[in-house]
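Missing here is one protein chain; the remaining ones are kept as they sit in the complex.
Chains here go by letter, A, B, C and D, matching the order in which they are written, and residues are numbered from 1 within each.
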Amino acid sequence: EGEKYILVSHAPDSDSWWNTIKNGIALAGDQMGVEVEYRNPPTGDLADMARIIEQAAASGPNGIITTLADFDVLSGPIRSAVDQGINVIIMNSGTPEQVREVGALMFVGQPEYDAGLAAGLRAKGDGVESFVCVNHVISNTVVGERCRGFADGLGVDLGGQMIDSGQDPAEIKNRVMAYLNANPDTDAVLTLGPTSADPTILALEEMGLAGDIYFGTFDLGDEIVKGIKSGTIQWGIDQQPFLQAYLPVVVLTNYDRFGVLPGNNINSGPGFVTKDALGKVEEFAGKYR
Amino acid sequence: MSEANTPQAGQALVDDERIKQISPLRKALIRPELGGMCGTVIVFFLFFIFAGDSGMFNAQGVMNWSTVSAQFALIAVGACLLMIAGEFDLSIGSMIGFAGMMIAIFGVTLGWPMWAAILVTFVLCTAIGGISGYIVVRTGLPSFIVTLAFLFILRGFTIFLPQMLERKTIIGGIRDAAEGDWLAPMFGGKILTGLFQWMGDAGIIATFERGNKMGQPVVEGIPMLIVWALFMIFLGHFILTRTQFGNWIFAAGGDAESARNSGVPVNKVKILMFMFTAFSAAVFAACQVMEFGSAGADRGLLKEFEAIIAVVIGGALLTGGYGSVIGAALGALIFGVVQQGLFFAGVESSLFRVFLGVILLFAVILNTYIRRIITGER
Amino acid sequence: MSEANTPQAGQALVDDERIKQISPLRKALIRPELGGMCGTVIVFFLFFIFAGDSGMFNAQGVMNWSTVSAQFALIAVGACLLMIAGEFDLSIGSMIGFAGMMIAIFGVTLGWPMWAAILVTFVLCTAIGGISGYIVVRTGLPSFIVTLAFLFILRGFTIFLPQMLERKTIIGGIRDAAEGDWLAPMFGGKILTGLFQWMGDAGIIATFERGNKMGQPVVEGIPMLIVWALFMIFLGHFILTRTQFGNWIFAAGGDAESARNSGVPVNKVKILMFMFTAFSAAVFAACQVMEFGSAGADRGLLKEFEAIIAVVIGGALLTGGYGSVIGAALGALIFGVVQQGLFFAGVESSLFRVFLGVILLFAVILNTYIRRIITGER
Amino acid sequence: MNPEKAPIIQMRNIEKHFGSVIALAGVSVDVFPGECHCLLGDNGAGKSTFIKTMSGVHKPTKGEIMFEGTSMHFADPRDAISAGIATVHQHLAMIPLMSVSRNFFMGNEPIKNLGPLKLFDHDYANRVTMEEMKKMGINLRGPDQAVGTLSGGERQTVAIARAVHFGAKVLILDEPTSALGVRQTANVLATVDRVRKQGIAVVFITHNVRHAMAVGDRFTVLNRGKTLGTAQRGQITPEELQDLMAGGQELVALEGSLGGTV
Partner (left out) sequence: MNPEKAPIIQMRNIEKHFGSVIALAGVSVDVFPGECHCLLGDNGAGKSTFIKTMSGVHKPTKGEIMFEGTSMHFADPRDAISAGIATVHQHLAMIPLMSVSRNFFMGNEPIKNLGPLKLFDHDYANRVTMEEMKKMGINLRGPDQAVGTLSGGERQTVAIARAVHFGAKVLILDEPTSALGVRQTANVLATVDRVRKQGIAVVFITHNVRHAMAVGDRFTVLNRGKTLGTAQRGQITPEELQDLMAGGQELVALEGSLGGTV
């Protein structure tokens, strides 16, 4: 009872996707009767994140849940936490090999590149040949991997198809419109999260392309769900962040209490959310989905 | 006092053999916004050449960069007046995020009628602007530091409040909540839709050729954002050049001590300008949340720099006392056109920042040169 | 000149009936870094109470906030000297990202030996710092604008170059490339590992309890980052207070025109300080990439503000001519301890910004008060 | 000077403290309409501080200001200006980046009402500025010329012209001649003389005994925040005044060649 866990993410403060994570750990914490803290580098600087992991280790928790956003940067601090006797579970990003290498117990989530790749393969199957990837966090090194994966899945060169949209919704909207105006033969739009998806929906509506152009997005949110429902968006890739947060807490608690541990990594995704399966998603988007 | 010119009292300057004549044409051209005007001409010229056939100058394209420019202009007007009054505000961006979030919290989370949410947010933001202004004039601290503190404080609350209340950092559903409200369309609506429909029907502007909007004109109407921007530019320009208060703004920024001794209520002027800046940030935020239907904790990031850049490109002096609202508006236009134009022209988008930096450098060097001619500064 | 004190030449100030006496104790305490000292004491006191049992003050915890503080201190020293010389640099953060990326591109993408990559990067960054300094002193533009331009230009290249060369915004594998290099450990290594091993064995500090490092001390040694920070603090303090050049830095920032008339080579001093600031950013970047093994396009975001905040908390005057390196280092310590301490204390992390803003405001108000006493400013 | 008239300003026992500095320790001075009242004294004697309390810049720590017989409390310079007190401060209150006409009317803008809006009446301002400057003997290139392009002497003249224009009742000049050349000085002194003859009260601060003797009707000497007394013109010789200004002590003995020249 009263074990203490810390979840360290790589996301800047304002990133909305991580809310679901916060809600997930809050719920798991309540249910298991443990204390879980959420920590992140305020500006999303991975070097700061490494310091936070070190700090987390120093405060002597029972376990740490963290992402492996950049193996080079984070493997050192994670390994030394493991060496110190702290149980570590990797969530969200990382590969099974890397997870093994840092000595973590297991991995819950789905690597960004692979998710992109899966999406690309799916789009290729739907006949997509060119696309534009709206990257609202160009300087964030993790999220861009999705675009690369998608391009590789399609089997095309990423080249200039990833645009740096900035984070201002009006600018995102107008940049997407500018791109589509200048490149009218673009087959598909890929957005990397609610921040870029919401204005993109408006851009497509305004250009009369909504439902006409192939539109996929990562991560869910209110507007995305509405978009899927109305047919503007073909699919949203749901990594089910709730699981990425909830399961590690449960697993760690049970491991600490009873020494039980699942035999393998857990894939929280990829879940392609399409028009057909929207009920619960709609209800909980942005909170638990 | 010793930087005295040769001519003595009683002799006209122009009679002075020690000063070469300046041609009347040159004199007529030399105005604070000249740099901005030249920049605008150059920028349009370049993009006509390099992106003329990319759709940048058809109806849709024009609306595209106009909207972006209007956004910049909206906050640039506030920042411009504040800068002329001798202060500046690094919290504009955070204020935008904060204002949007407040509208969402009041209107959606707390379920107030949208007009009430908007009005209360405006009052709140303007009051916060007033507080930072009050701290600046009372303590005499540089506004850089005080507003930097507010940059962090406001952003902190913008992230913390929705998390505490709604367990998420984006609050959506604002459009639904604003349905039927009388005030909301003042920010999120479009005007002249009839005119554009007619122009579309008459073939003056293109209509959609595919998709679910087939037959409708590519531009539906003029977004309220642009209307607000034009209104604020007009208002700012009018206040600055035509009213007593405008003279006080210049005086407060030119030399606060002298202005105070001459009977200008400098503190009042500065605090009011901080409030006006906060007000324009709130207008920006209101337009944004009404158009996009959601408020996010990351809205407005770095907008303070963009506002300052537009103002400075427009010829205002960072240290106050000199500048023009028209210049700031042109600065915003240049900024918007370059940013969108690079997309139309298909330039690698991450190079946008490099262009921005280079343009900024050239613009200020040009402006400094112009200003020295005007004011006889050395 | 008219702000004359009562006493006439020939009479000691202390004999003046019109000035109340200041107690010697108060006089001894009144120094630029006093605010920083008070702040440090308060901050440690508070965290002892609220986070004393959270591991914040065990070996590992101390090393944690020391490292973070050392990071801040490294760039704060450069920013401090530059600010005392009357200018400031908004491009510090972008320079950190740029420098790291250059090391990675030279060392990994182009495959140069690591020492060459590091040295060339240092030369390049220092030269860029020199260029912005040159532009500032030649054009007389405010450094805010010039370095804002460089903020965008450098960040633009930091994103653009790796994308062009490697099609990604992060370049890894630096640790492998640095294997066996003679220069790399100067930035990424640790010293005094023997001592810490002994302390671990002797039970003075905790050791790992399991895993493949069992028996080794939790703190392996002192990272070079801390060594560099201490070295830079010492160097900066020494230059500022003990050398002729230090006097020139104060003079250049206090009043450039007067200093120039008195024979101080003001332009040279300012340009050198810009170069020094760029150099400290490059050291920061080198330590970072060597420790973490990769360079990312988002490294160093907003670090310029953090540097400026640390310097200002440490008592320097934003407008130049006044400040102390020790103060800046204490500012960095406060900043680091508060940032990490809030984590240790388990405070909601989005509130960190709110704390930061509030601390900043209080610190400057306190420092202004102290400064007015010292300099007799009104 | 004009004993039959009542004083327009009476300053009674004015004290002013700045933190730990006591700048004025109880100064009383009366100023009559139509007289030129010279304020003299050492550096730091408190002359500028004194006239700043008179013009509403500082609020006195203690003491009373009577304006036209009634007690006044100026909250800020605007109050003093609208009561009819115009001041040319020692550090010129001119803003180099602004045009001459904007400077001329700074704080006193002419208003043209457009419905509820108060507009700055630029036409009026420009016309008046050009006229007033011509009266002072300065031909401007135009009313929109920036003050920064004027010479020091010209700026001083603008400041004085402005003060004369608005100074309905009292004109205060704080060391207007210290940085001026001979001819500009003569011009300023002539202006003071002219203004005084129009029945306006002038308060004139200077370090130069000769300038004071040239236009002054009464002389008040301040020393370390206190008055050493007021003398009528003709009741005091320049040498006595000189000695008083040096702090009421005999001058430091100088070389023979310098005696009596300062």
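Throughout what follows, contacts are C-beta pairs under 8 Å (C-beta built on N, C-alpha and C of every residue); 3 or more make two chains touch, one makes a residue touch a chain.
None of the values given here were measured: they were computed from a predicted structure.
Colleague: Which residue among D:K5, D:K62 or D:R210 touches the omitted chain?
Modeller: D:R210
Colleague: Looking at the whole complex, which of D:Q10, D:T49, D:T129 or D:S151 touches the chain that is not displayed?
Modeller: D:S151
Colleague: Contact with the hidden chain only, please: which subunit C residues?
Modeller: Touch with the absent chain occurs at residues 1-14, 242-248, 250-251, 254-255, 257-265, 317, 321-322, 374-377.
Colleague: Which residues does subunit D use to touch the chain missing from this display?
Modeller: For subunit D, the residues touching the absent chain are 41-45, 151-153, 175, 178-187, 189-190, 193, 207-211, 213-215, 242, 245-247, 251-252, 254-255, 257-258, 261-262.
In the analysis below, only the chains that are shown with their structure count from here on.
Colleague: Please indicate which chain is farthest from subunit C, where distance is taken between mean Cα coordinates of the chains.
Modeller: When every chain centre is compared against subunit C, the largest gap points to D.
Colleague: Report the inter-chain centroid distance for subunit A and subunit C in whole angstrom, where each centroid is the mean of the CA atoms.
Modeller: Each chain reduced to its C-alpha mean, subunit A and subunit C end up 34 Å apart.
Colleague: Mind checking the centre-to-centre distance between subunit C and subunit D? Centres are C-alpha means, answer in whole Å.
Modeller: Distance between chain centres, rounded to whole Å: 50 Å.
Colleague: Residue numbers in subunit D touching 2 or more other chains?
Modeller: 91, in rising order.
Colleague: Going by the touch rule set out above, which residues of subunit C reach two or more other chains?
Modeller: 155, 159, 350, 352-353
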